[in-house]
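Left out: one protein chain. Kept in place: all the others.
When the chains are written out, they are named A, B and C in that same order, and each has its own residue count from 1.
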């Protein structure tokens, strides 16, 4: 079995996630799920006076890839400005994950970034966009 | 060209149809068309006291096969009883036509028989069955 | 018993390698099956030697194409024992069959307050068209529940199936649990209250003998691609007198008798429901599919799959932490949807794929079923006439390795 995809780091992060939890209050929070696989990720962010990420936490459920991705992303954005967060390139996150991903799994890997940016841009709760979403 | 299909008899009948015309009054009359090719055939029949076909006429328009078939059929049923008309086998008509017909053309060949039997059975005018039929 | 080695030789894809030196173990036939050479060749011969549009073409190619296409319909009719080939409507897939009935029969027969009865184990194909119909009409959709074994709980059937029920539409075989439902019993219950019946046979027709006259169902739908046949073709069976009375679904060429600027009248069955150029190559391919399955024998296929299912459930029970959902093998078709501790099915499927093992991970288009189980997804292995016990062994070995990688 070629398990290079699931290299040690991903399994480690799956077992011991970084920045796992919730922040209340937070400067922005967002939660979204992928109904197709049941992955759900929530990210809470607190900013400092210069609009930099001071504290960040994520919570949720999902596959090893989406979980590891959330750990790596939240670790990486600490200290970035809000504008830098908004512009965070998905390539950077995929590099951080560092394994070859199939098309279907790229979606898992990028769910955390999608949630982060939706929060950073102040998007409305997905419930309003996709009614019946979070029942 | 293998034109055996269109043997002399069929072309002759196409040029000089038998029993062509209308009978008014008639004991039964029926008219139907095949909208797919525009063939239309009307048959009028007068019976004698023993319920045998005394006079028969057909009119209409269509391809050489359907026209020849109407000539051959009307010629053949003279003197038959109403019951014999109702039971007239389509195989007999196909034999009278005497050429090899493809599936699509068998319909042309049998239109006259369909019309004859509908009349013999006293079917309602097709307009009532297929509204918008004869406009 | 089937000669599986001989059967496997009929399926060219089974010699393919998933990755270099990793032979394919295809365990996703419930999603879409593989195709035997006979089916591929039937389509290829049509495309290479007598390809032409069907119906009313007065030249040899078109006549040959029409004959082959209509012969395929007659074969399908015989295969499911329909009384009449005119009761076999060719559609794209089972899904279109449900939509056709929901639009055509539904628009004419469903009113506000009427009830449509389904079950909680249905595929989305047998849920969403009825929900859309119910929304349009103000009707109500109700569901027969299943129990903890994935078996329909009929204890309250009398409350769900009443004279308000206009149609009871349910699956013959669950595509997740594999449950083989008591079709005849349920149809009898529906008839007793005057409800119509529609059977989702997408997972049944490929795997067991099906007789629509014995069922005495009003409608039944299935897909070609799950029964060794082509994509792009499926079947809606309907009783003749019902189909006759129904308005058309789609309008266009071939389904009309006459078109004027003011209005149109309809062709005879089955063409009334087949608008435009049909899936000709695919219809002809489905004819060859039915020939192939008939030649192998549907009873033999069913018996072999029963054996495989027993074998699989026993083998899988050796994987620690693995739970197969659904009833025991004796009540089950060749489908094993399972969970493995808290592992996400995507991770399981991806790791198995590295071993060449193709299984499906997800909700298998049965979200309500999964929601009731408290799961977002399961991993599903499914079997067909070409599956071998050795492939099931490879699945079990693969699952052991998944455990290792996740340090379980």
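Rule of thumb we're sticking to: a contact is a pair of C-beta atoms (placed from the backbone, for glycine too) under 8 Å apart; a residue touches a chain by one contact, two chains touch by 3 or more.
Treat the numbers as computed from the prediction; the structure is a model and nothing was measured.
The undisplayed chain touches these shown chains across the complete complex, A, B, C.
Across the entire complex, the residue among C:67, C:231 or C:388 in touch with the chain not shown is C:231. When the full complex is taken into account, the listed residue touching the unshown chain is C:252, out of C:138, C:194, C:252 or C:320.
Although one chain is hidden here, its contacts on subunit C can still be listed: residues 12-13, 16, 18-19, 24, 26, 28, 31-32, 34-35, 40, 44, 47-53, 56-62, 92-96, 98-99, 102-103, 120, 123-125, 127-129, 131-132, 135, 141, 143, 223, 225, 230-233, 248-256, 258-261, 263-264, 275-282, 346, 349-350, 352-353, 357-362, 365, 367-368, 371.
Interface with the hidden chain, as seen from subunit A, comprises residues 35-37, 102-105, 130-133, 135.
For subunit B, the list of residues touching the undisplayed chain reads 1-3, 5-6, 11, 14-15, 35-39, 61-65, 102, 104-105, 108.
Here is the rule we use: only the chains that are shown with their structure count from here on.
Most remote chain with respect to subunit A, judged by CA-atom centres, is B. Put simply, the C-alpha centre of subunit A and that of subunit C have 38 angstrom between them. In terms of their C-alpha centroids, the spacing between subunit B and subunit C amounts to 47 Å. Residue positions of subunit C touching 2 or more other chains: none. Touching two or more other chains at once is no residue of subunit A.
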